[in-house]
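Missing here: one protein chain of the complex. Every other protein chain is in place.
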Amino acid sequence: MSDSKTATAPASGNGIPVGSWQAHIANLFGTRHGALGAGILIVLVIVATAAPLIAPYNPLEQTQLSLAPPSSQFLFGTDNIGRDVFSLVVYGSRSSLLVGLGAALAALLIGGTLGILAGYFQGPVEAALMRLVELFQTLPVIILVLCAVALFGSNFWLLIAAVALAIWPMEARLVYGQYIKLRDREFIAAARVADLSTAHIMFREILPNAIQPIIVQVALDASIAILIEAGLGFLGLSDPSKVSWGRLLFVAQDYMDSAWWMSLFPGAAICITVVGLNLFADGLNEVIDPRSTSGMGGLQ
Amino acid sequence: MSAPIMRMTRVEQLYISRNANGPGWNTVRAVDGVDLDVNEGETLAIVGESGSGKSTLAKLLLMLNRPTAGDVQFRGTSLVSLGASGRQAFRRQVQAVFQDPASSLNPRMTVERMLGYIVQRHELATPRETRAFLAGHLAAVGLTPPDHYLDRYPHQLSGGQQQRIAIARAMMLRPAIIIADEPLSSLDVSVQAQVLQLMRDLHRATNVGFVVISHDLGAMESIADRTAVMYRGRIVEIGRSIYERPFHPYTKLLLDARLSLDPRRGRIRSLSATQVRAEMPEPMSGGCRFRHRCPLAIEICATADPALRPVGQAGTFAACHRADEVGASPRPAGAAAVERTPRPVET
Amino acid sequence: MSASLLLDVNDLKVHLRLGHKVVKAIDGVDFQVRPGECVGIVGESGSGKSTMARAVTRLMPNVNIEELSGRLAFEGRDILGMADSELRALRRGRGFSMIFQDPLGYLNPTQRIGRQIQEALSRDAGRGSDKARVHTLLDEVGLPDAANLARRYPHELSGGMRQRVMIAIALASDPQLLFADEPTTALDATVQLQVLQTLYRLHKERNMAMAIITHDLGVVAELCDRVYVMRAGKVIESAETVTLFEQPQHDYSRRLIELSTRRLTRELQS
Amino acid sequence: MDTAKRNDAWTMHRLGVISLFAGASSLLLSAGAQADDGKPVPGGTVIAALNSTTIPNLNTQMTSSVPALFAADVWADGLMTYDREANRVPRLAKSWTISEDGKTYTFNLREGVKWSDGKPFSAADVVFTLENFGKFNTYLTKLMPLVEKASAPDDKTFLLTLKQPLTATLDLFDKEVFPLMPKHIYEGKDIATHPANIAPVGLGPFKFDKWVSGQSITFVRNPHYWEAPKPYLDSVIFALIPNPQQRLNAIVNGEVNWFRPEVVQVPATQQAAKRGSFRVVPIVTNAPETAVIDFNLRRSPMNNVKVRQALFHAIDRQRIVRDVYQGLAETAKNAIPTQFKNLHDTSVNYDTMYAYDPKRAAQLLDEAGFPLKDGKRFALELAVISAAPYDAVAQVVQAQWTALGIDVKLSALDQQIWTNKVYTQHDFDASIISLTGRSNPVLGVDRSFVCNETSVPYANPTSYCNPEFDKVAANAASAPADQQKAHYKTYAEIIARDLNQLALTNSRVFEAVTNNFKNLDAQFNFSFNTHPNWAEAWLPKDKQ
Partner (left out) sequence: MLRFVGRRALYAIPLLLAIIILMFSMLHMIPGDPVQALVGDYPVPPAYRQVIEEKYRLNDPFLVQVGNYLLNVAQGDFGFSYQNQRGVLDLILERAPRTILLASVSFALAIPLGMAIGIAAGTTRRPGVDKFWTTTALIAYAIPTFWLGQLLVMLFALRLGWFPTQGIGPLISRTHGIAWLFEKLRYLALPVLAFGIHEGMRIARIMRASVIDTLSQGYIITARSKGLSRGQIIRSHVLRNSSLPLVTIAGYAFGSALGGAVLLETVFTWPGLGLLLVDSIRLRDNMTVVGVVIFSAVAVVAMNLIVDLLYAALDPRIRTMR
C-alpha cells in the first residue's frame, strides 16, 4: 500500500494552498466582519489618497460662511473660521490613517526587533530586553507621549514616533511570545540541525510563521494609535499644520453645544476607522484561527 | 567494533525554568549522569516512558542543548570545543528526524524551498542542479514522482509522506548517523511499518547509523542492534538482547506491559478481579530511583544508587543490585508480572 | 433482537464543512451495542471513529456540521430527536457516559477533583451523601486515599490517575453504556495496562456496556467481545473479536492485524 | 461659625436645585424677588469659576496670572481703583495730591482700617509693600528706578518722592496692580516663599479660608472689612475649572454663579443665558486686549519693512473679528488702544493705512524682492500657543498668507514652550499672542516696542530697538497729562511705519453671572481688568 493513497491533501480546489496569503485574503472576505472591516479600510484609504478629488474645498480655505450647519453646499457644515468640515474630515483621514498605520508599523519595527532578539536569544539578552519592555509598560502611555510632545513640540512625525513609543511594548511582547512559542518547534530544531544560520532561522523560518498574529496586532495597534492621537489632539497637542480628526475635535470642544456638526463628524470618523480596523483584525484572526468563532457550538 | 562515533560521559542536563506567574524556580534533572557510546553504523534504540529523559538525550546528541555537566564527544572531539568548521562537519554527519513530521517541516515553505536552503547552505548542488538533486533524494525515500512533492506545502502531504520528507532532509547530507526522536509515534500502524522499512533500507544502502528514541518496545525490537532503557534520567539497562532476557526489573515491567494481540489469551480479562491501585508519584530521593515501583526492592536499594555494570552476555549492562536474579528468572508470560506487582506506581 | 439492543445506530451520517468543502466524516454507519457487552471500534486516524462516538453521544460541536442524520436509538429512544432536557436526564442517570483520550484537557484545571465528580453524580436519592459517593467512586476506580485526592486539582495528578478520575466522572451517573475514546493512547505502557484492567473490571462488576474506540488492536484483543473496523467513515467489517483476528474478511482488516501482530518483523527481514 | 457654614451650604444646595430642575420657575422667582424692598440682607455664598491651571501663588504683587487676579479682588485692596467710566475712585487712600513738579505724591489714608486678621492698617504697611514687593511687581519696573523715597510721616499719610516725573504713577497704585500687603505678617521673613502667599491676609471684603487642591479656594466674610456692613455674602468660593467649556457648562447647569467666558464663547454663553438663569454682562471699559503678531526682525525677510507691511495688508482683520471673535472685537487702530481715550489719536488708523488688500500686498512683496516662484514666495514659521483664540487667529492668518504665496508653517505649542521659543530662543519668524494693555501705555503697551535687550518674556521679542522711539516713549510717559496725547501720536506713527508688531484686534470682555444676586450693577461698576469683589452683591433671603 502506498501512502499517497491515504494522503488527504487538503488543497483547496484552485490549487492555492490553504495556508497561503491568497487563501487568507480570500477567506478574509469570506468572513462577514473581515469583509466589512476590509471594506471600511479600503474606502478610507481611497478617501485619503483621493482626498483632493473628493473634498469640495481646500481644507484650509475659508469660505464666507462660518459655523454654517450642514447643507447641500457644506455637507458637514463649516467650522468656526468658515472651513468646510466635510473637506476637513476627508483630508483628516490622511493624517489619522498615517498616524495609525505609521505608529503601528514603527511600533512593530521597534517592538518586533526587540521581541525577536529577546525571543531568539535566551538568557541575559532576553532578560535585559524584557526588562526594558516592562519599564515602558510601567509608564502610562499618555505620560510618555505628553512628555515627548512637550519636549519636541507638536510635529506630526514626532507624534507618530511618540505614539509608537507608547505602544511598542505590546508588539514586543507579542513578537516575543510568538518566538518563544516557535523556537521550540521541531522545524526550528530541524533548521538548526541543518546548520542554517541564526539570521536565516529568525527571518526565514520563524518570522513567516509568527507574522499573522502580528499583523492582527498591527491592525489593533493602529486603532489604538488613532485613539491616542485623538486624545492628544483633544489636549491640544497635535500638529496644527496638519488637519487631523483629533485636532478637529479639539477645536470643536468650544462649539459642542452650538455647532454639533463640528464634533460629530470627526468623532464619527474616528469611531468608524477604529471599528474598521478592529473588524479587519477580527476577520483576520478568524481566518488564522478558525476556532475563535466556532465557540457557540461548544454549548448546546 | 569500531570506535564510537559519539560518546556521552557523565552527562547531566538540568532544566531550570523561572516560574512565570508564581514564586520560585522549577528544577528538573532530565538527564542525570548518562554514559553512552554510539557506534558507527549501528541502530541504537533508546526506550523509556514519558519523562524518562530520552528526548533530552536526543537533543544533547544533536547539540541542540548544552549539557549542564559532563561531556558529549563527536569522533573524539568534545562538542563544546567545536569550531565553526568543526560544527559544520558535525552538522553534516549527525542529522535528525523528529517526532511530529507536521511540526518538523516549516508550514510556510514548499518542500523545494525548505530543502533548497539546506542544499545552498552546504553547497550540495549548484542552484541550477538543486531541483534535480532534491528529486533524487525524494525518490530515494520512496516519494515518486518527486516533482509532485517538491512544490507542495507540508500540510498538503500525509503523515507518512511528511516523515519521508524529513528523512530525505536528513539523508541529503549523507550523515553518518541520524538521531530519530519518536519517529513513529504520530503515525498510523500501517505507515509506521513503511517508515521502519525505509529506515532499514537506508541503513542497508548507506550504512547510516540510527539512534531511535521510542516508547514502543515492539517496534524497536524489530530494528535495534542495541537497546538502552531509560528511567528517570538514567540508563538502567543497555544491551543487545534485553527483549529476550531483561536484567533490570524495569525493563521487565515494560516488556510485560505490552498488550497481547491474541484475543484468546488476553491477560486483562483474567485479571479483572484484581484491584490495581494508582499511587501518588514519589519524590526523587537517595538510593535506586526505581525502588518505589520495584517488586524486588530490598534494603540496599534505598541507600545505594546502583551503577550500570556488565551483566549476562558481553555488551549488556544493567543498573540493579539484583540484576542477576532478574536475568536468571525465565521471562514471564504475560500477566504474571502484573500480578506480582503489588503496588505498581505510575509516573 | 432490536429490543435487546442498548444502542442501535442505523445509517448514521455526519458530514462536516471544512472551509468550502464538505467532508463525509461518517457516511452511513450501522452500529449496535447490547447491554453489558464490550464493543471495539478500530480504525486509523481519519477513519471517523471518534466523530462517530461524538455523534452518538451528541457531543458534537454543532457549528461545522453540514449534515447529521440517521437513526440513533438508546433503549429504543431516539437520541437525535431528543430535547436537551431529556438528553441531560439520560446523561445524568442510567444512560451513557464518555471518557476521552487526553484526560488533562478534559478535566477542568481550576476545579477540585471531588467537585468535578460530584457534579456528575446521578440524582438518585438515598445513596448516601455526595461526598461519600465521590469517595466510593474514587475508590472504585482504584485511586488511593480518596478523601485527600478529592481535594486535589488535575495538574497535581499523573496521567494515569487523571484517566481514572475521568472514569470516575463517567461512572458517577451509573451509565449503562460507556464510550471510551482512545482511553489509554496518551498513557505510558505500564499505566495503560492498569487503566485498561480497571476499565475491564468495572465493565464486569457493573455489567456496564462499553464501546472502546482505539487504533490499537491490542486493546481490542484484550477487552472486546465484538469489533467494528472503520475506514474513511464507513464500517468495513464487524465481527466477534476472535473471528476478526483469526479470519479477517476484509483486506484492510487483515493488513492491520498482520502489521500489529507480527510487529513488522517479517517485512523487515525480507 | 459652624452654623453659618451650614447656612451657606443650604443656600447653595437650594440654588443648585432651583437652577437644575426648574429653570423656568427660577426665572419667576427672580422676577418676584425684584419686587422686594431692595434692602441688602446678609448671608449666602457665591461660587465663581476660575481657571485653576495657573494659580501657584495668590499674592498678585508677585504674579499676574489672571485667576490669581480674580481671587485677589476678593481678599486684597489698594489705594485706588476705577469706576466703569475709567474715573479714579479712592479706596484706602481717601484722597491724594500731586506736587507741581510732578515728583511728589501724597496719599491720605483711611482711618480705623484693619487687616483681615484684626491687626490695624497704617501707612507703614504701604511703605513696606512698595519697598519689599516693588522688586517682584512686574508693573512697577518703570516706577521703581524712579523712586527717590517712600515714607510714612504719620500713620495716615503715605508720601512718595520720585527722581523725575512719571505721569502714570497714580495708575500704578490701582488696587489690582498694587494690592497692599501686611507688614506684620511679612516683616523679617523670606517674602518670595512666605506661606501667606497662598493663604493671604489682606484688606478685602473676604478673607482666605481654605484651598482644596484642584477643587476650590474658599473665602469667607472678613469681619474687619472697612466698608462695613459690606460684604453681604457669607463666602466666596472659587471653583477651579481649567476648561473654558466646562466653566460654561457649569453655569448653565447651575453649579457655579459666575465665570468669565472666553471671547469665542460669548455667543454660546449669550445663547445659553437666554434660557434664563444667568446673564452675560459686557464690561463697559475693559483693559485693552490686543491680538498681535510679532515679527522676528533678526531674520530675513521679516527684517524688511516692506514685507511686514505687505503681510499686514494681506490680513483680513474683519474676518478675524467676525470668525474668531464672533464680532465681539474691533480691529486695532494703532499702537495706542482706543480705551485710552485721552491718549489715542484717531489720525493714525490701521484700517485705512493697512486695509485688507491682497493686491497691494503682492505688489509690496514683489518690490521687496520676493516675487512668486512656482506659486511660492518664501516660507515662514508662525508660532502660537495651542489654545483658543490664538490657534484660530493663526489659522485665519495662515490661510490668508498662504493665499499670497507664502508657505506658512504653524507651530502650535504649549505656553511654556512657546514662551521659551519666542522670548528666550528667538527661534520664530512670526508669533501670535494677545496682550493686555491695562490702564496706561506704560503698563503693557510700551513693552511691545521699547528696546528689550534682556529678553524679558512677554516684552518685545522682535529685536526692534529704535532709540528715537524709546525717547518718544520716555517723553510721553513723563509729560504732563494734558500734553501726553501729542507724544503718543508720534509714538503711534513711528510704530505704524516700522511695524515690528501687527496689531490685529482689540477684543471686548464679558462676564457671566447668575440672576439671583442683587445689586449686580454696583458689582460690575469697574474698568481695566478689575473684577467683581462681591462686596456689593447680596442674595435675597429666599435664595440663600
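Labels A, B, C and D are assigned to the chains in the order they are written; within every chain, residues are numbered from 1.
The criterion applied here is as follows: a residue touches a chain if its C-beta (ideal position, glycine included) is under 8 Å from a C-beta of that chain, and two chains touch if they have at least 3 such contacts.
Just so it is clear, the structure is predicted and the values come from calculations on it, not from any experiment.
When the full complex is taken into account, the listed residue touching the unshown chain is A:Gln137, out of A:Thr113, A:Gln137 or A:Asn155. Which of D:Thr138, D:Thr490 or D:Asn519 touches the hidden chain is settled by the complete complex: it is D:Thr138. Interface note for the absent chain: among A:Ala230, A:Ala259 or A:Val287, the touching residue is A:Ala230.
Which of C:Leu68, C:Met166 or C:Leu193 touches the hidden chain is settled by the complete complex: it is C:Met166.
Although one chain is not drawn, its touching partners on subunit D can still be listed: residues 5-6, 8-13, 16, 20-21, 45, 47, 52-54, 56-57, 62-66, 68, 135-139, 141, 190, 192-193, 195, 197-198, 213-216, 218, 237, 239-243, 246, 249-250, 252-253, 255, 414-417, 419-421, 424-425, 447, 456-459. Even with one chain removed from view, subunit A keeps its contact list with that chain: residues 131, 134-135, 137-143, 146-148, 150-151, 223, 227, 230-231, 234-235, 249, 253, 256-257, 263, 267, 270-275, 278-279, 291-300. Seen across the whole complex, the unshown chain contacts subunit C at 57, 59, 61, 87-92, 95, 97-98, 100, 102, 105-111, 115-116, 119-120, 153, 155-156, 166, 169-170, 172-173.
Note that only the chains that are shown with their structure count from here on.
Taking the mean of each chain's C-alpha atoms, the chain whose centre lies closest to the overall C-alpha mean is A. Of all chain pairs in this entry, the one linked by the most C-beta contacts is B-C.
Centres computed as Cα averages put subunit C at a distance of 87 Å from subunit D. For the pair subunit A and subunit D, the distance between mean C-alpha positions equals 47 Å. Among all residues of subunit B, those that touch two or more other chains are 188, 190.
Here subunit C touches subunit B in the complex through residues 44-45, 142-145, 157-161, 164, 188-194, 196-198, 200-201, 204, 215-224, 241-242, 245, 255-257, 259-261, 263-265, 267-268, going by the rule given at the top. Chain contact summary for the complex, subunit B toward subunit C: residues 49-50, 159, 188-190, 192-193, 196-197, 200, 215, 217-219, 221-223, 253-254, 257-264, 266-269, 271-281, 338, 344, 346-347. Touching subunit D in their complex are the following residues of subunit A: 60-62, 66, 80-82, 150, 153-154, 236-237, 239-241, 251, 253-258.
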